[in-house]
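Only one protein chain is missing; all other protein chains are in place.
We call the chains A, B and C, going by the order they appear; numbering starts again at 1 in every chain.
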Amino acid sequence: METIFLLTLLITFLASFIGYELISKIPQTLHTPLMSGSNAISGITLIAAILIYPEVGESQFLKIIVLTALALATINIVGGFSVTGRILEMFKKND
Amino acid sequence: METIFLLTLLITFLASFIGYELISKIPQTLHTPLMSGSNAISGITLIAAILIYPEVGESQFLKIIVLTALALATINIVGGFSVTGRILEMFKKND
Amino acid sequence: MIEIILLFSSVLFIFALKLFGRPSTAHRANTFAILAMGLAVFSAFNFDFSKYDSVFYITIFVSGLLGVVISKRVQMTQMPELVGLFNGFGGGASGAIAYVELSKSTLPLSDYFVAIFSMAIGMFTFSGSVVAVLKLRGKLNANYSTIATIFTAFLPPLLLLPGIWDSLFLERWGISILTLEYFILLSLIGGIVRVAVIGGADMPVVIAFLNSLSGIAAMSAGFIVNSIILIIAGALVGASGIILTLLMCSAMNRTILQVLKGGFGSTKVNNEYEKDPISTSPEDVAIQLSYAESVVIVPGYGMAVAQAQAAVKELTNTLKDKDIDVKFAIHPVAGRMPGHMNVLLAEVDIDYDDMYTLEEINREFSSIDVVIVLGANDVVNPLARTDETSPIYGMPILDVDLAKQVIIVKRSMSPGYAGIANPLFINDNSKMLFADAKEGLEKIVKSFELV
Partner (left out) sequence: MIEIILLFSSVLFIFALKLFGRPSTAHRANTFAILAMGLAVFSAFNFDFSKYDSVFYITIFVSGLLGVVISKRVQMTQMPELVGLFNGFGGGASGAIAYVELSKSTLPLSDYFVAIFSMAIGMFTFSGSVVAVLKLRGKLNANYSTIATIFTAFLPPLLLLPGIWDSLFLERWGISILTLEYFILLSLIGGIVRVAVIGGADMPVVIAFLNSLSGIAAMSAGFIVNSIILIIAGALVGASGIILTLLMCSAMNRTILQVLKGGFGSTKVNNEYEKDPISTSPEDVAIQLSYAESVVIVPGYGMAVAQAQAAVKELTNTLKDKDIDVKFAIHPVAGRMPGHMNVLLAEVDIDYDDMYTLEEINREFSSIDVVIVLGANDVVNPLARTDETSPIYGMPILDVDLAKQVIIVKRSMSPGYAGIANPLFINDNSKMLFADAKEGLEKIVKSFELV
């Protein structure tokens, strides 16, 4: 368990480092699609909603909260990717 | 165990990715110190020699092999860092 | 099996982020990210789709549909608001997850703090984003810095309170639901107050920052529910949001702390002009342009507000038909979002190769015949180079004042976001065309037919 935790910490660091490095060389033109794309990715918390939904048990109240999280995250993901696609489409037709 | 293995694989990927990304933007002037520095780092296998030395057991033959590995890796590390330092010293006095 | 899918999904997320970095690969980046997300979601079900009831699937379906509809409806000029809103959603979702986990009494001790952190950040992101969107829409303009000061001063005792409360009334070790809800309230108020003090034009920075926070919230949620993909994707978003925020700040020559402290542009500076500007008419501009060989258009916030993109395209076509060279000079923080001008111009099919960055175009201005400044102000203010007391001193600007002729299209002499006068307007080689950006351009194009 402790090893897993430390490996996880390491992964967190490595992923953050990669995020930082990759973005620090992005050209300004792509800042809008990038913001919109990474915004969509932040909806990844949908996974958490899926994972815990079967475990909330009886409580209707908690169920509704998980469903709310589910809805918010789904809108974030689907809407985010779809709007990023629209933005990028505008660049693409230029090529 | 399986989880640990997969986390390890992930870490391998992340570290390779970082190595690749970081070096792809290095200026030519630094190629020599970089090669020499990363060469020193490849002596990290010294760790493996340290880890397995107490476990080789009776066999004198295997012991000698581990000691050989130990010696090679140590020369690689110490010599590598020392020569990298020398190279960088030459750049430093320029500043 | 599931683990291998997740491994693959992580790798895809990282390559997606990498591909976002080049114009030629950016659209593939989105596909990669969607694929990665799809795999991650799929694997979360762990091949057992029957564990979920119909309410669950209906919720996913309906909100997915909603997401599509919203994203298809929104106009490109409203992009910043939309990104801001979605951000808030992501943060809110993470916060809600953390709350649910916290209200279970089975959470291991070490996860408690991570969960409270995730909940607070998530809720802060949610309410902060809503305020940011309202500000971007111009629905909230007042300056709330006194409220913020009071709130910040009272925060430490407010945070201590539940500890005392819980130790008095709670038997087992842990945290009471009431305290949780109290924390949520504090985070929500915190988000509102913090964003409320920041000026409307700094909202792009705020949104990038909140984006980073929503990533961090997701990452910490990943620690609670033990999902490595959540951690990786969250960390990627968190780190990329931070660096984006820093890049934006440095393009305005300010630090992130200065931006988040708020109150920028509220100090009054001398905004009087020494003399009257020379004003011009659409007809004169058309004549002037028809004698030019090279024209640079500088779009700004006003261009976006006036939705003048189509008119810009029309003028560009007219000029190109006359063999006049047309370039676009895009300042990194022109408009309401970094890179926003590029998107708006791309929307009306303006050639990618015709858009120049600050460094590229600044070398050329001295050989340009006519520059049209279209609803831009601060990004062409020469005081940034000359006046050390100016709030924008040191910000890299477009040196349009070096061009032979400058035409500024805006509605009045009123200042831009930084709230300072712009001596460019009264330069000898400047002329003002007082008009809404869209209407002004349309009149210029029309005048060409008469020339």
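Rule of thumb we're sticking to: a residue touches a chain if its C-beta (ideal position, glycine included) is under 8 Å from a C-beta of that chain, and two chains touch if they have at least 3 such contacts.
A quick note: this is a predicted structure, and the numbers were derived from the prediction, not measured.
Q: The chain left out here touches which displayed chains?
A: A, B
Q: Contacts of chain A with the missing chain: which residues?
A: Chain A touches the missing chain through residues 2-3, 6-7, 9-10, 13-14, 17, 21.
Q: Can you list where chain B touches the absent chain?
A: Interface with the chain not displayed, on the chain B side: 8, 11-12, 15-20, 22-54, 56, 62, 65-95.
The working rule: only the chains that are shown with their structure count from here on.
Q: If you average the CA atoms of chain A and of chain B, how far apart do the two points sit, in angstrom?
A: That pair's centroid distance is 35 Å.
Q: Can you compute the centre-to-centre distance for chain B and chain C, using the mean CA position of each chain? Integer Å is fine.
A: Using C-alpha averages as centres, the distance is 43 Å.
Q: I need the residues of chain A touching at least two other chains; which ones are they?
A: 8, 11, 15, 17-18, 22, 25
Q: Which positions in chain C touch two or more other chains at once?
A: 10, 14, 18, 228, 232
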